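With one protein chain held back, the other chains of the complex are shown just where they sit.
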Amino acid sequence: MPKRKICVVVTARPSYSRIKSALTAIQNHPDLELQLVIAGSALLDRYGNAVDFIEKDGFPIAAKVFMVLEGENPTTMAKTTGLGVMELTNVFYNLKPDAVITIADRFETIATSIAAAYQNIPLVHIQGGEVTGSIDEKVRHANTKLADLHLVSSDDARERVIKLGESPEMVINTGCPSIDLAKEIHETPNLDFNPLEKYGGVGANLDWKNGYIVVMQHPVTTEYKESKKHIQETLKAVKNLDYPTFWFWPNVDAGSDGTSNGIRAFRELEQPKNIHFFKNMEPLDFLKLLSNSKALVGNSSAGLRECAYLGLPVVNIGNRQFRRSRAENVTDVSYSQIEIEKAIKMAITSEKFESSTIYGNGNAGTKIAEILATTELTFSKTITY
Amino acid sequence: MPKRKICVVVTARPSYSRIKSALTAIQNHPDLELQLVIAGSALLDRYGNAVDFIEKDGFPIAAKVFMVLEGENPTTMAKTTGLGVMELTNVFYNLKPDAVITIADRFETIATSIAAAYQNIPLVHIQGGEVTGSIDEKVRHANTKLADLHLVSSDDARERVIKLGESPEMVINTGCPSIDLAKEIHETPNLDFNPLEKYGGVGANLDWKNGYIVVMQHPVTTEYKESKKHIQETLKAVKNLDYPTFWFWPNVDAGSDGTSNGIRAFRELEQPKNIHFFKNMEPLDFLKLLSNSKALVGNSSAGLRECAYLGLPVVNIGNRQFRRSRAENVTDVSYSQIEIEKAIKMAITSEKFESSTIYGNGNAGTKIAEILATTELTFSKTITY
Amino acid sequence: MPKRKICVVVTARPSYSRIKSALTAIQNHPDLELQLVIAGSALLDRYGNAVDFIEKDGFPIAAKVFMVLEGENPTTMAKTTGLGVMELTNVFYNLKPDAVITIADRFETIATSIAAAYQNIPLVHIQGGEVTGSIDEKVRHANTKLADLHLVSSDDARERVIKLGESPEMVINTGCPSIDLAKEIHETPNLDFNPLEKYGGVGANLDWKNGYIVVMQHPVTTEYKESKKHIQETLKAVKNLDYPTFWFWPNVDAGSDGTSNGIRAFRELEQPKNIHFFKNMEPLDFLKLLSNSKALVGNSSAGLRECAYLGLPVVNIGNRQFRRSRAENVTDVSYSQIEIEKAIKMAITSEKFESSTIYGNGNAGTKIAEILATTELTFSKTITY
Partner (left out) sequence: MPKRKICVVVTARPSYSRIKSALTAIQNHPDLELQLVIAGSALLDRYGNAVDFIEKDGFPIAAKVFMVLEGENPTTMAKTTGLGVMELTNVFYNLKPDAVITIADRFETIATSIAAAYQNIPLVHIQGGEVTGSIDEKVRHANTKLADLHLVSSDDARERVIKLGESPEMVINTGCPSIDLAKEIHETPNLDFNPLEKYGGVGANLDWKNGYIVVMQHPVTTEYKESKKHIQETLKAVKNLDYPTFWFWPNVDAGSDGTSNGIRAFRELEQPKNIHFFKNMEPLDFLKLLSNSKALVGNSSAGLRECAYLGLPVVNIGNRQFRRSRAENVTDVSYSQIEIEKAIKMAITSEKFESSTIYGNGNAGTKIAEILATTELTFSKTITY
């Protein structure tokens, strides 16, 4: 019997962390063949060149798809998605996969969904059923309605996908693959590299050995004009605290220009002495960095997922993660320097929290591979009600 | 106060009939300005040049969008959609509408949805919440999840959209605008034109004055390879009955090549003496033709909608309208010459049915315009559960 | 030493005949590897599905590219070209050829040129340096200015390319590969198949054994609105002559709708008893059909190329081949029923002409392969004056 060809489309740096353990498990499964497609900002230097880490991790790449229109506004975001549909349609036409995996809810993930569903290729959606604010919310549930098989990350998410009219037997809680990585580093927790030496970056030459925090704040697309203002609140808070800080540049998104420009302008004017900036980091290294930090600040979903498992205090800013399930490690604050400063102070002095498994217990990758190898794959469905 | 600019995207011949009365009502409303975009197969001669009827009806056209890739297979269907996203994004960027309307569930309607939603333009979905087979089913519900306001055609549909997690106050049953046209001709029911003279077409020079049937059968995209076989069953049944028949060519769709080729090949070989073929007809004329016929045969949604109101017997073939609400006028049969023949015979001799209002009572257009003029328009939402 | 990878892009039925012997020679050359890309109308059923013949001839296909926008007007022609640039860029990016071959002057051939030249891949242009009317004229010379190596079909063409500022050592007259096929069938001239049985087609069941003519008339893009009127002149002339005729449907082009529609309307109304219609024919069969005919009528470039070698009388209509080199076998006429009729009558009764080698003597394919294997390939050049 020929192996099932499983095509996974990774379009951005954070999506790679969210799928990496599943990629490994698919690659190692005797009945599966991995077809890895790297697209969008995952190919771009400006967004951290995720493709380099992926290749270094030894995954062979079946196709690379340049599809990001410059401009970083809602118009180019929509056009990038349209271009993605056209490009990925070609890719699937040539690769002829038995199933395609689309990951989560970034705006361009619907391109993967359409290119697969319209060509009658069974579509698997990872990490559906969650709730957030912004355009991601629309995209995620639209992906659900285009997908045939749903591999979700929590019980809460499973229940929601079923309420959306999907057949319960096609909605399986595997946990989130990102937790697999968190588990891996949780077992060997020390920071075995010097971030400054290994990743360069720009900004202050930090003394981080006695404690540091990590910041990662992305623009929120429905508020893109305010991105610059929002990021300034965080910047002022962090500068004011004068505590060693590793700061990661945002992903590509409408408004990232506002966020990036805000950061650049702040650096130029204020030259903060306690912040060092990175573009990107290998997923495992990033988790080690988190695991050894005092807190994560910003609006990254890692704060709700990996950090739940790690028990790390998180200061979650604004409404990007609105209504997504969270464990007790998360403190929500608004875009306010004062609130942010106060919450970071609390987090730095706080103990670690109990490890939570709301997003899985660390074996999502192998579960996903096993399901892909054994479930009957179809491309036609009807709503259950 | 400036008028609200309402942008309506019509991508195909049948969509025009489904929205026409709403276009008129929007155009006539003192607080609304209509921005009509004609795209896709509605611009193409091969699919009946709907644009000509639209211009003749006096609607000014704000933009025309060529986006159909040749090939009529799932691959070109997907690429057409991607191209549509790119093109419609430009159009909305330039027109700056206050709301965009996407109609029903054809594959390319999701392009309208993405281009509007990603640019933070309030998206109104007409005719969501219904159930069918094939790719339309996925597209329709994905449109629902991308849309902010849902103007549905039946109570059944309203209930389903609410179950999909939409706020009840944003889901309004206006009835289907296509019923408005049916009501209009129902009140003046005579056939006031000679179809052969007015529309030309090809094939037998029918004597239709003593009774005729109408056939309209589209390919079903998830079965596109079998389209040719399916259409042959209908062709053989109709030829065998030797009853005067007006037959309409199918819309653009993956597989329409199979259907069209099947019809062409049959004509060439069999030269049926009782069938005359049309490419297209003005919506009102089409309804008059239906209203004066003995039965509609095929898989057009007009059989379930307009014909419910008209009380016309319908022979509905195959699973294209699977699970869509239907009144008692519809007889479902499979792709089988024998079943089709038997059902048509019954229909020809049957009385007309009572008029049913399951898809509205004929004032959908004005209701839609009034709602668009008065509802608060937003582009951000969160699932209700 | 690794083989040189030579990527050839075939975008239409006639281009295949013009390159076939070179494909064979490249495939057989020990130092070359053929990467064959089939794109555009060569993939479409409506234009004769050239891809089927190509696969039947045993050429492995490296990539298929759907890129034709429906509409057949100048606007979709331009957009098809833009889409072609995007698609072919992907293809070359993935195939990494050592050289790309673009063929002649169809509108979409410039897409191949741009996709190669902009990616710093040496570009080889086949059949540059000729002269015609219409948009082809602009495209051909623009291709020349984008290309690095020019393999032309005649001394006249070579001289012109050099005048255009190309280095003489990069401009080589190989003759036209289409002549290689003409030579092949010239040596075994009998018609060894029954066209009606082998190719089906539609229309009259001809008695062709006692003499017939062949018609192939394409729309001329700069006159596309008049295509319908032009084709009617030819149709009336051919019907009037009542001589057995094999007629080939036109290629995709702006205006082909006019031409095709004209033919379809004429067939429906006039039901000519002496014309049989084909969509396509294998290149060798087409040449055998020509070789055994009394004359070729229309505006195909085969009339000037292959028919020069075959010595076949040709009635060349209109200005599509304006100023292209021609031997004495060609009679030029305008779009006039009377002129066409008169010229066909003369041609039918005329003797065959002497074989002319103005477009080569039948070994272009092997010459081309040898040059590709041995010439130094570059992608940078400067005009010679």
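Every chain is named by a letter (A, B and C) in the order it is written, and numbering of its residues begins at 1.
Quick note on the criterion: a contact is a pair of C-beta atoms (placed from the backbone, for glycine too) under 8 Å apart; a residue touches a chain by one contact, two chains touch by 3 or more.
What you see is a predicted model; the values in this text were computed from it and never measured.
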Contact partner of the left-out chain, one of C:95, C:164 or C:241: C:164
Options A:69, A:162 or A:348, residue touching the unrepresented chain: A:69
Those residues of subunit C which, in the complete complex, touch the missing chain: 74-75, 77-79, 81-87, 89-90, 93, 107, 110-111, 114-115, 117-120, 131, 133-135, 137-139, 141-142, 144-146, 160, 163-165, 222, 322-323, 379-383, 385
Residues from subunit A at the interface with the omitted partner, ascending: 41, 43-46, 66-71, 75-76, 79, 83, 202, 252, 257, 261, 268
Absent chain, residues of subunit B that touch it: 63-65, 86-87, 90, 93-94
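FYI, only the chains that are shown with their structure count from here on.
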Interface numbering overlap (same over half, different under half) for subunit B and subunit C: same
Most distant chain from subunit C, judged by the mean position of its C-alpha atoms: A
Distance from subunit C to subunit A - Cα centre to Cα centre, in angstrom: 51
Intercentroid distance (Cα basis), subunit C paired with subunit B, Å: 41
Contacts with 2+ other chains: residues of subunit C: none
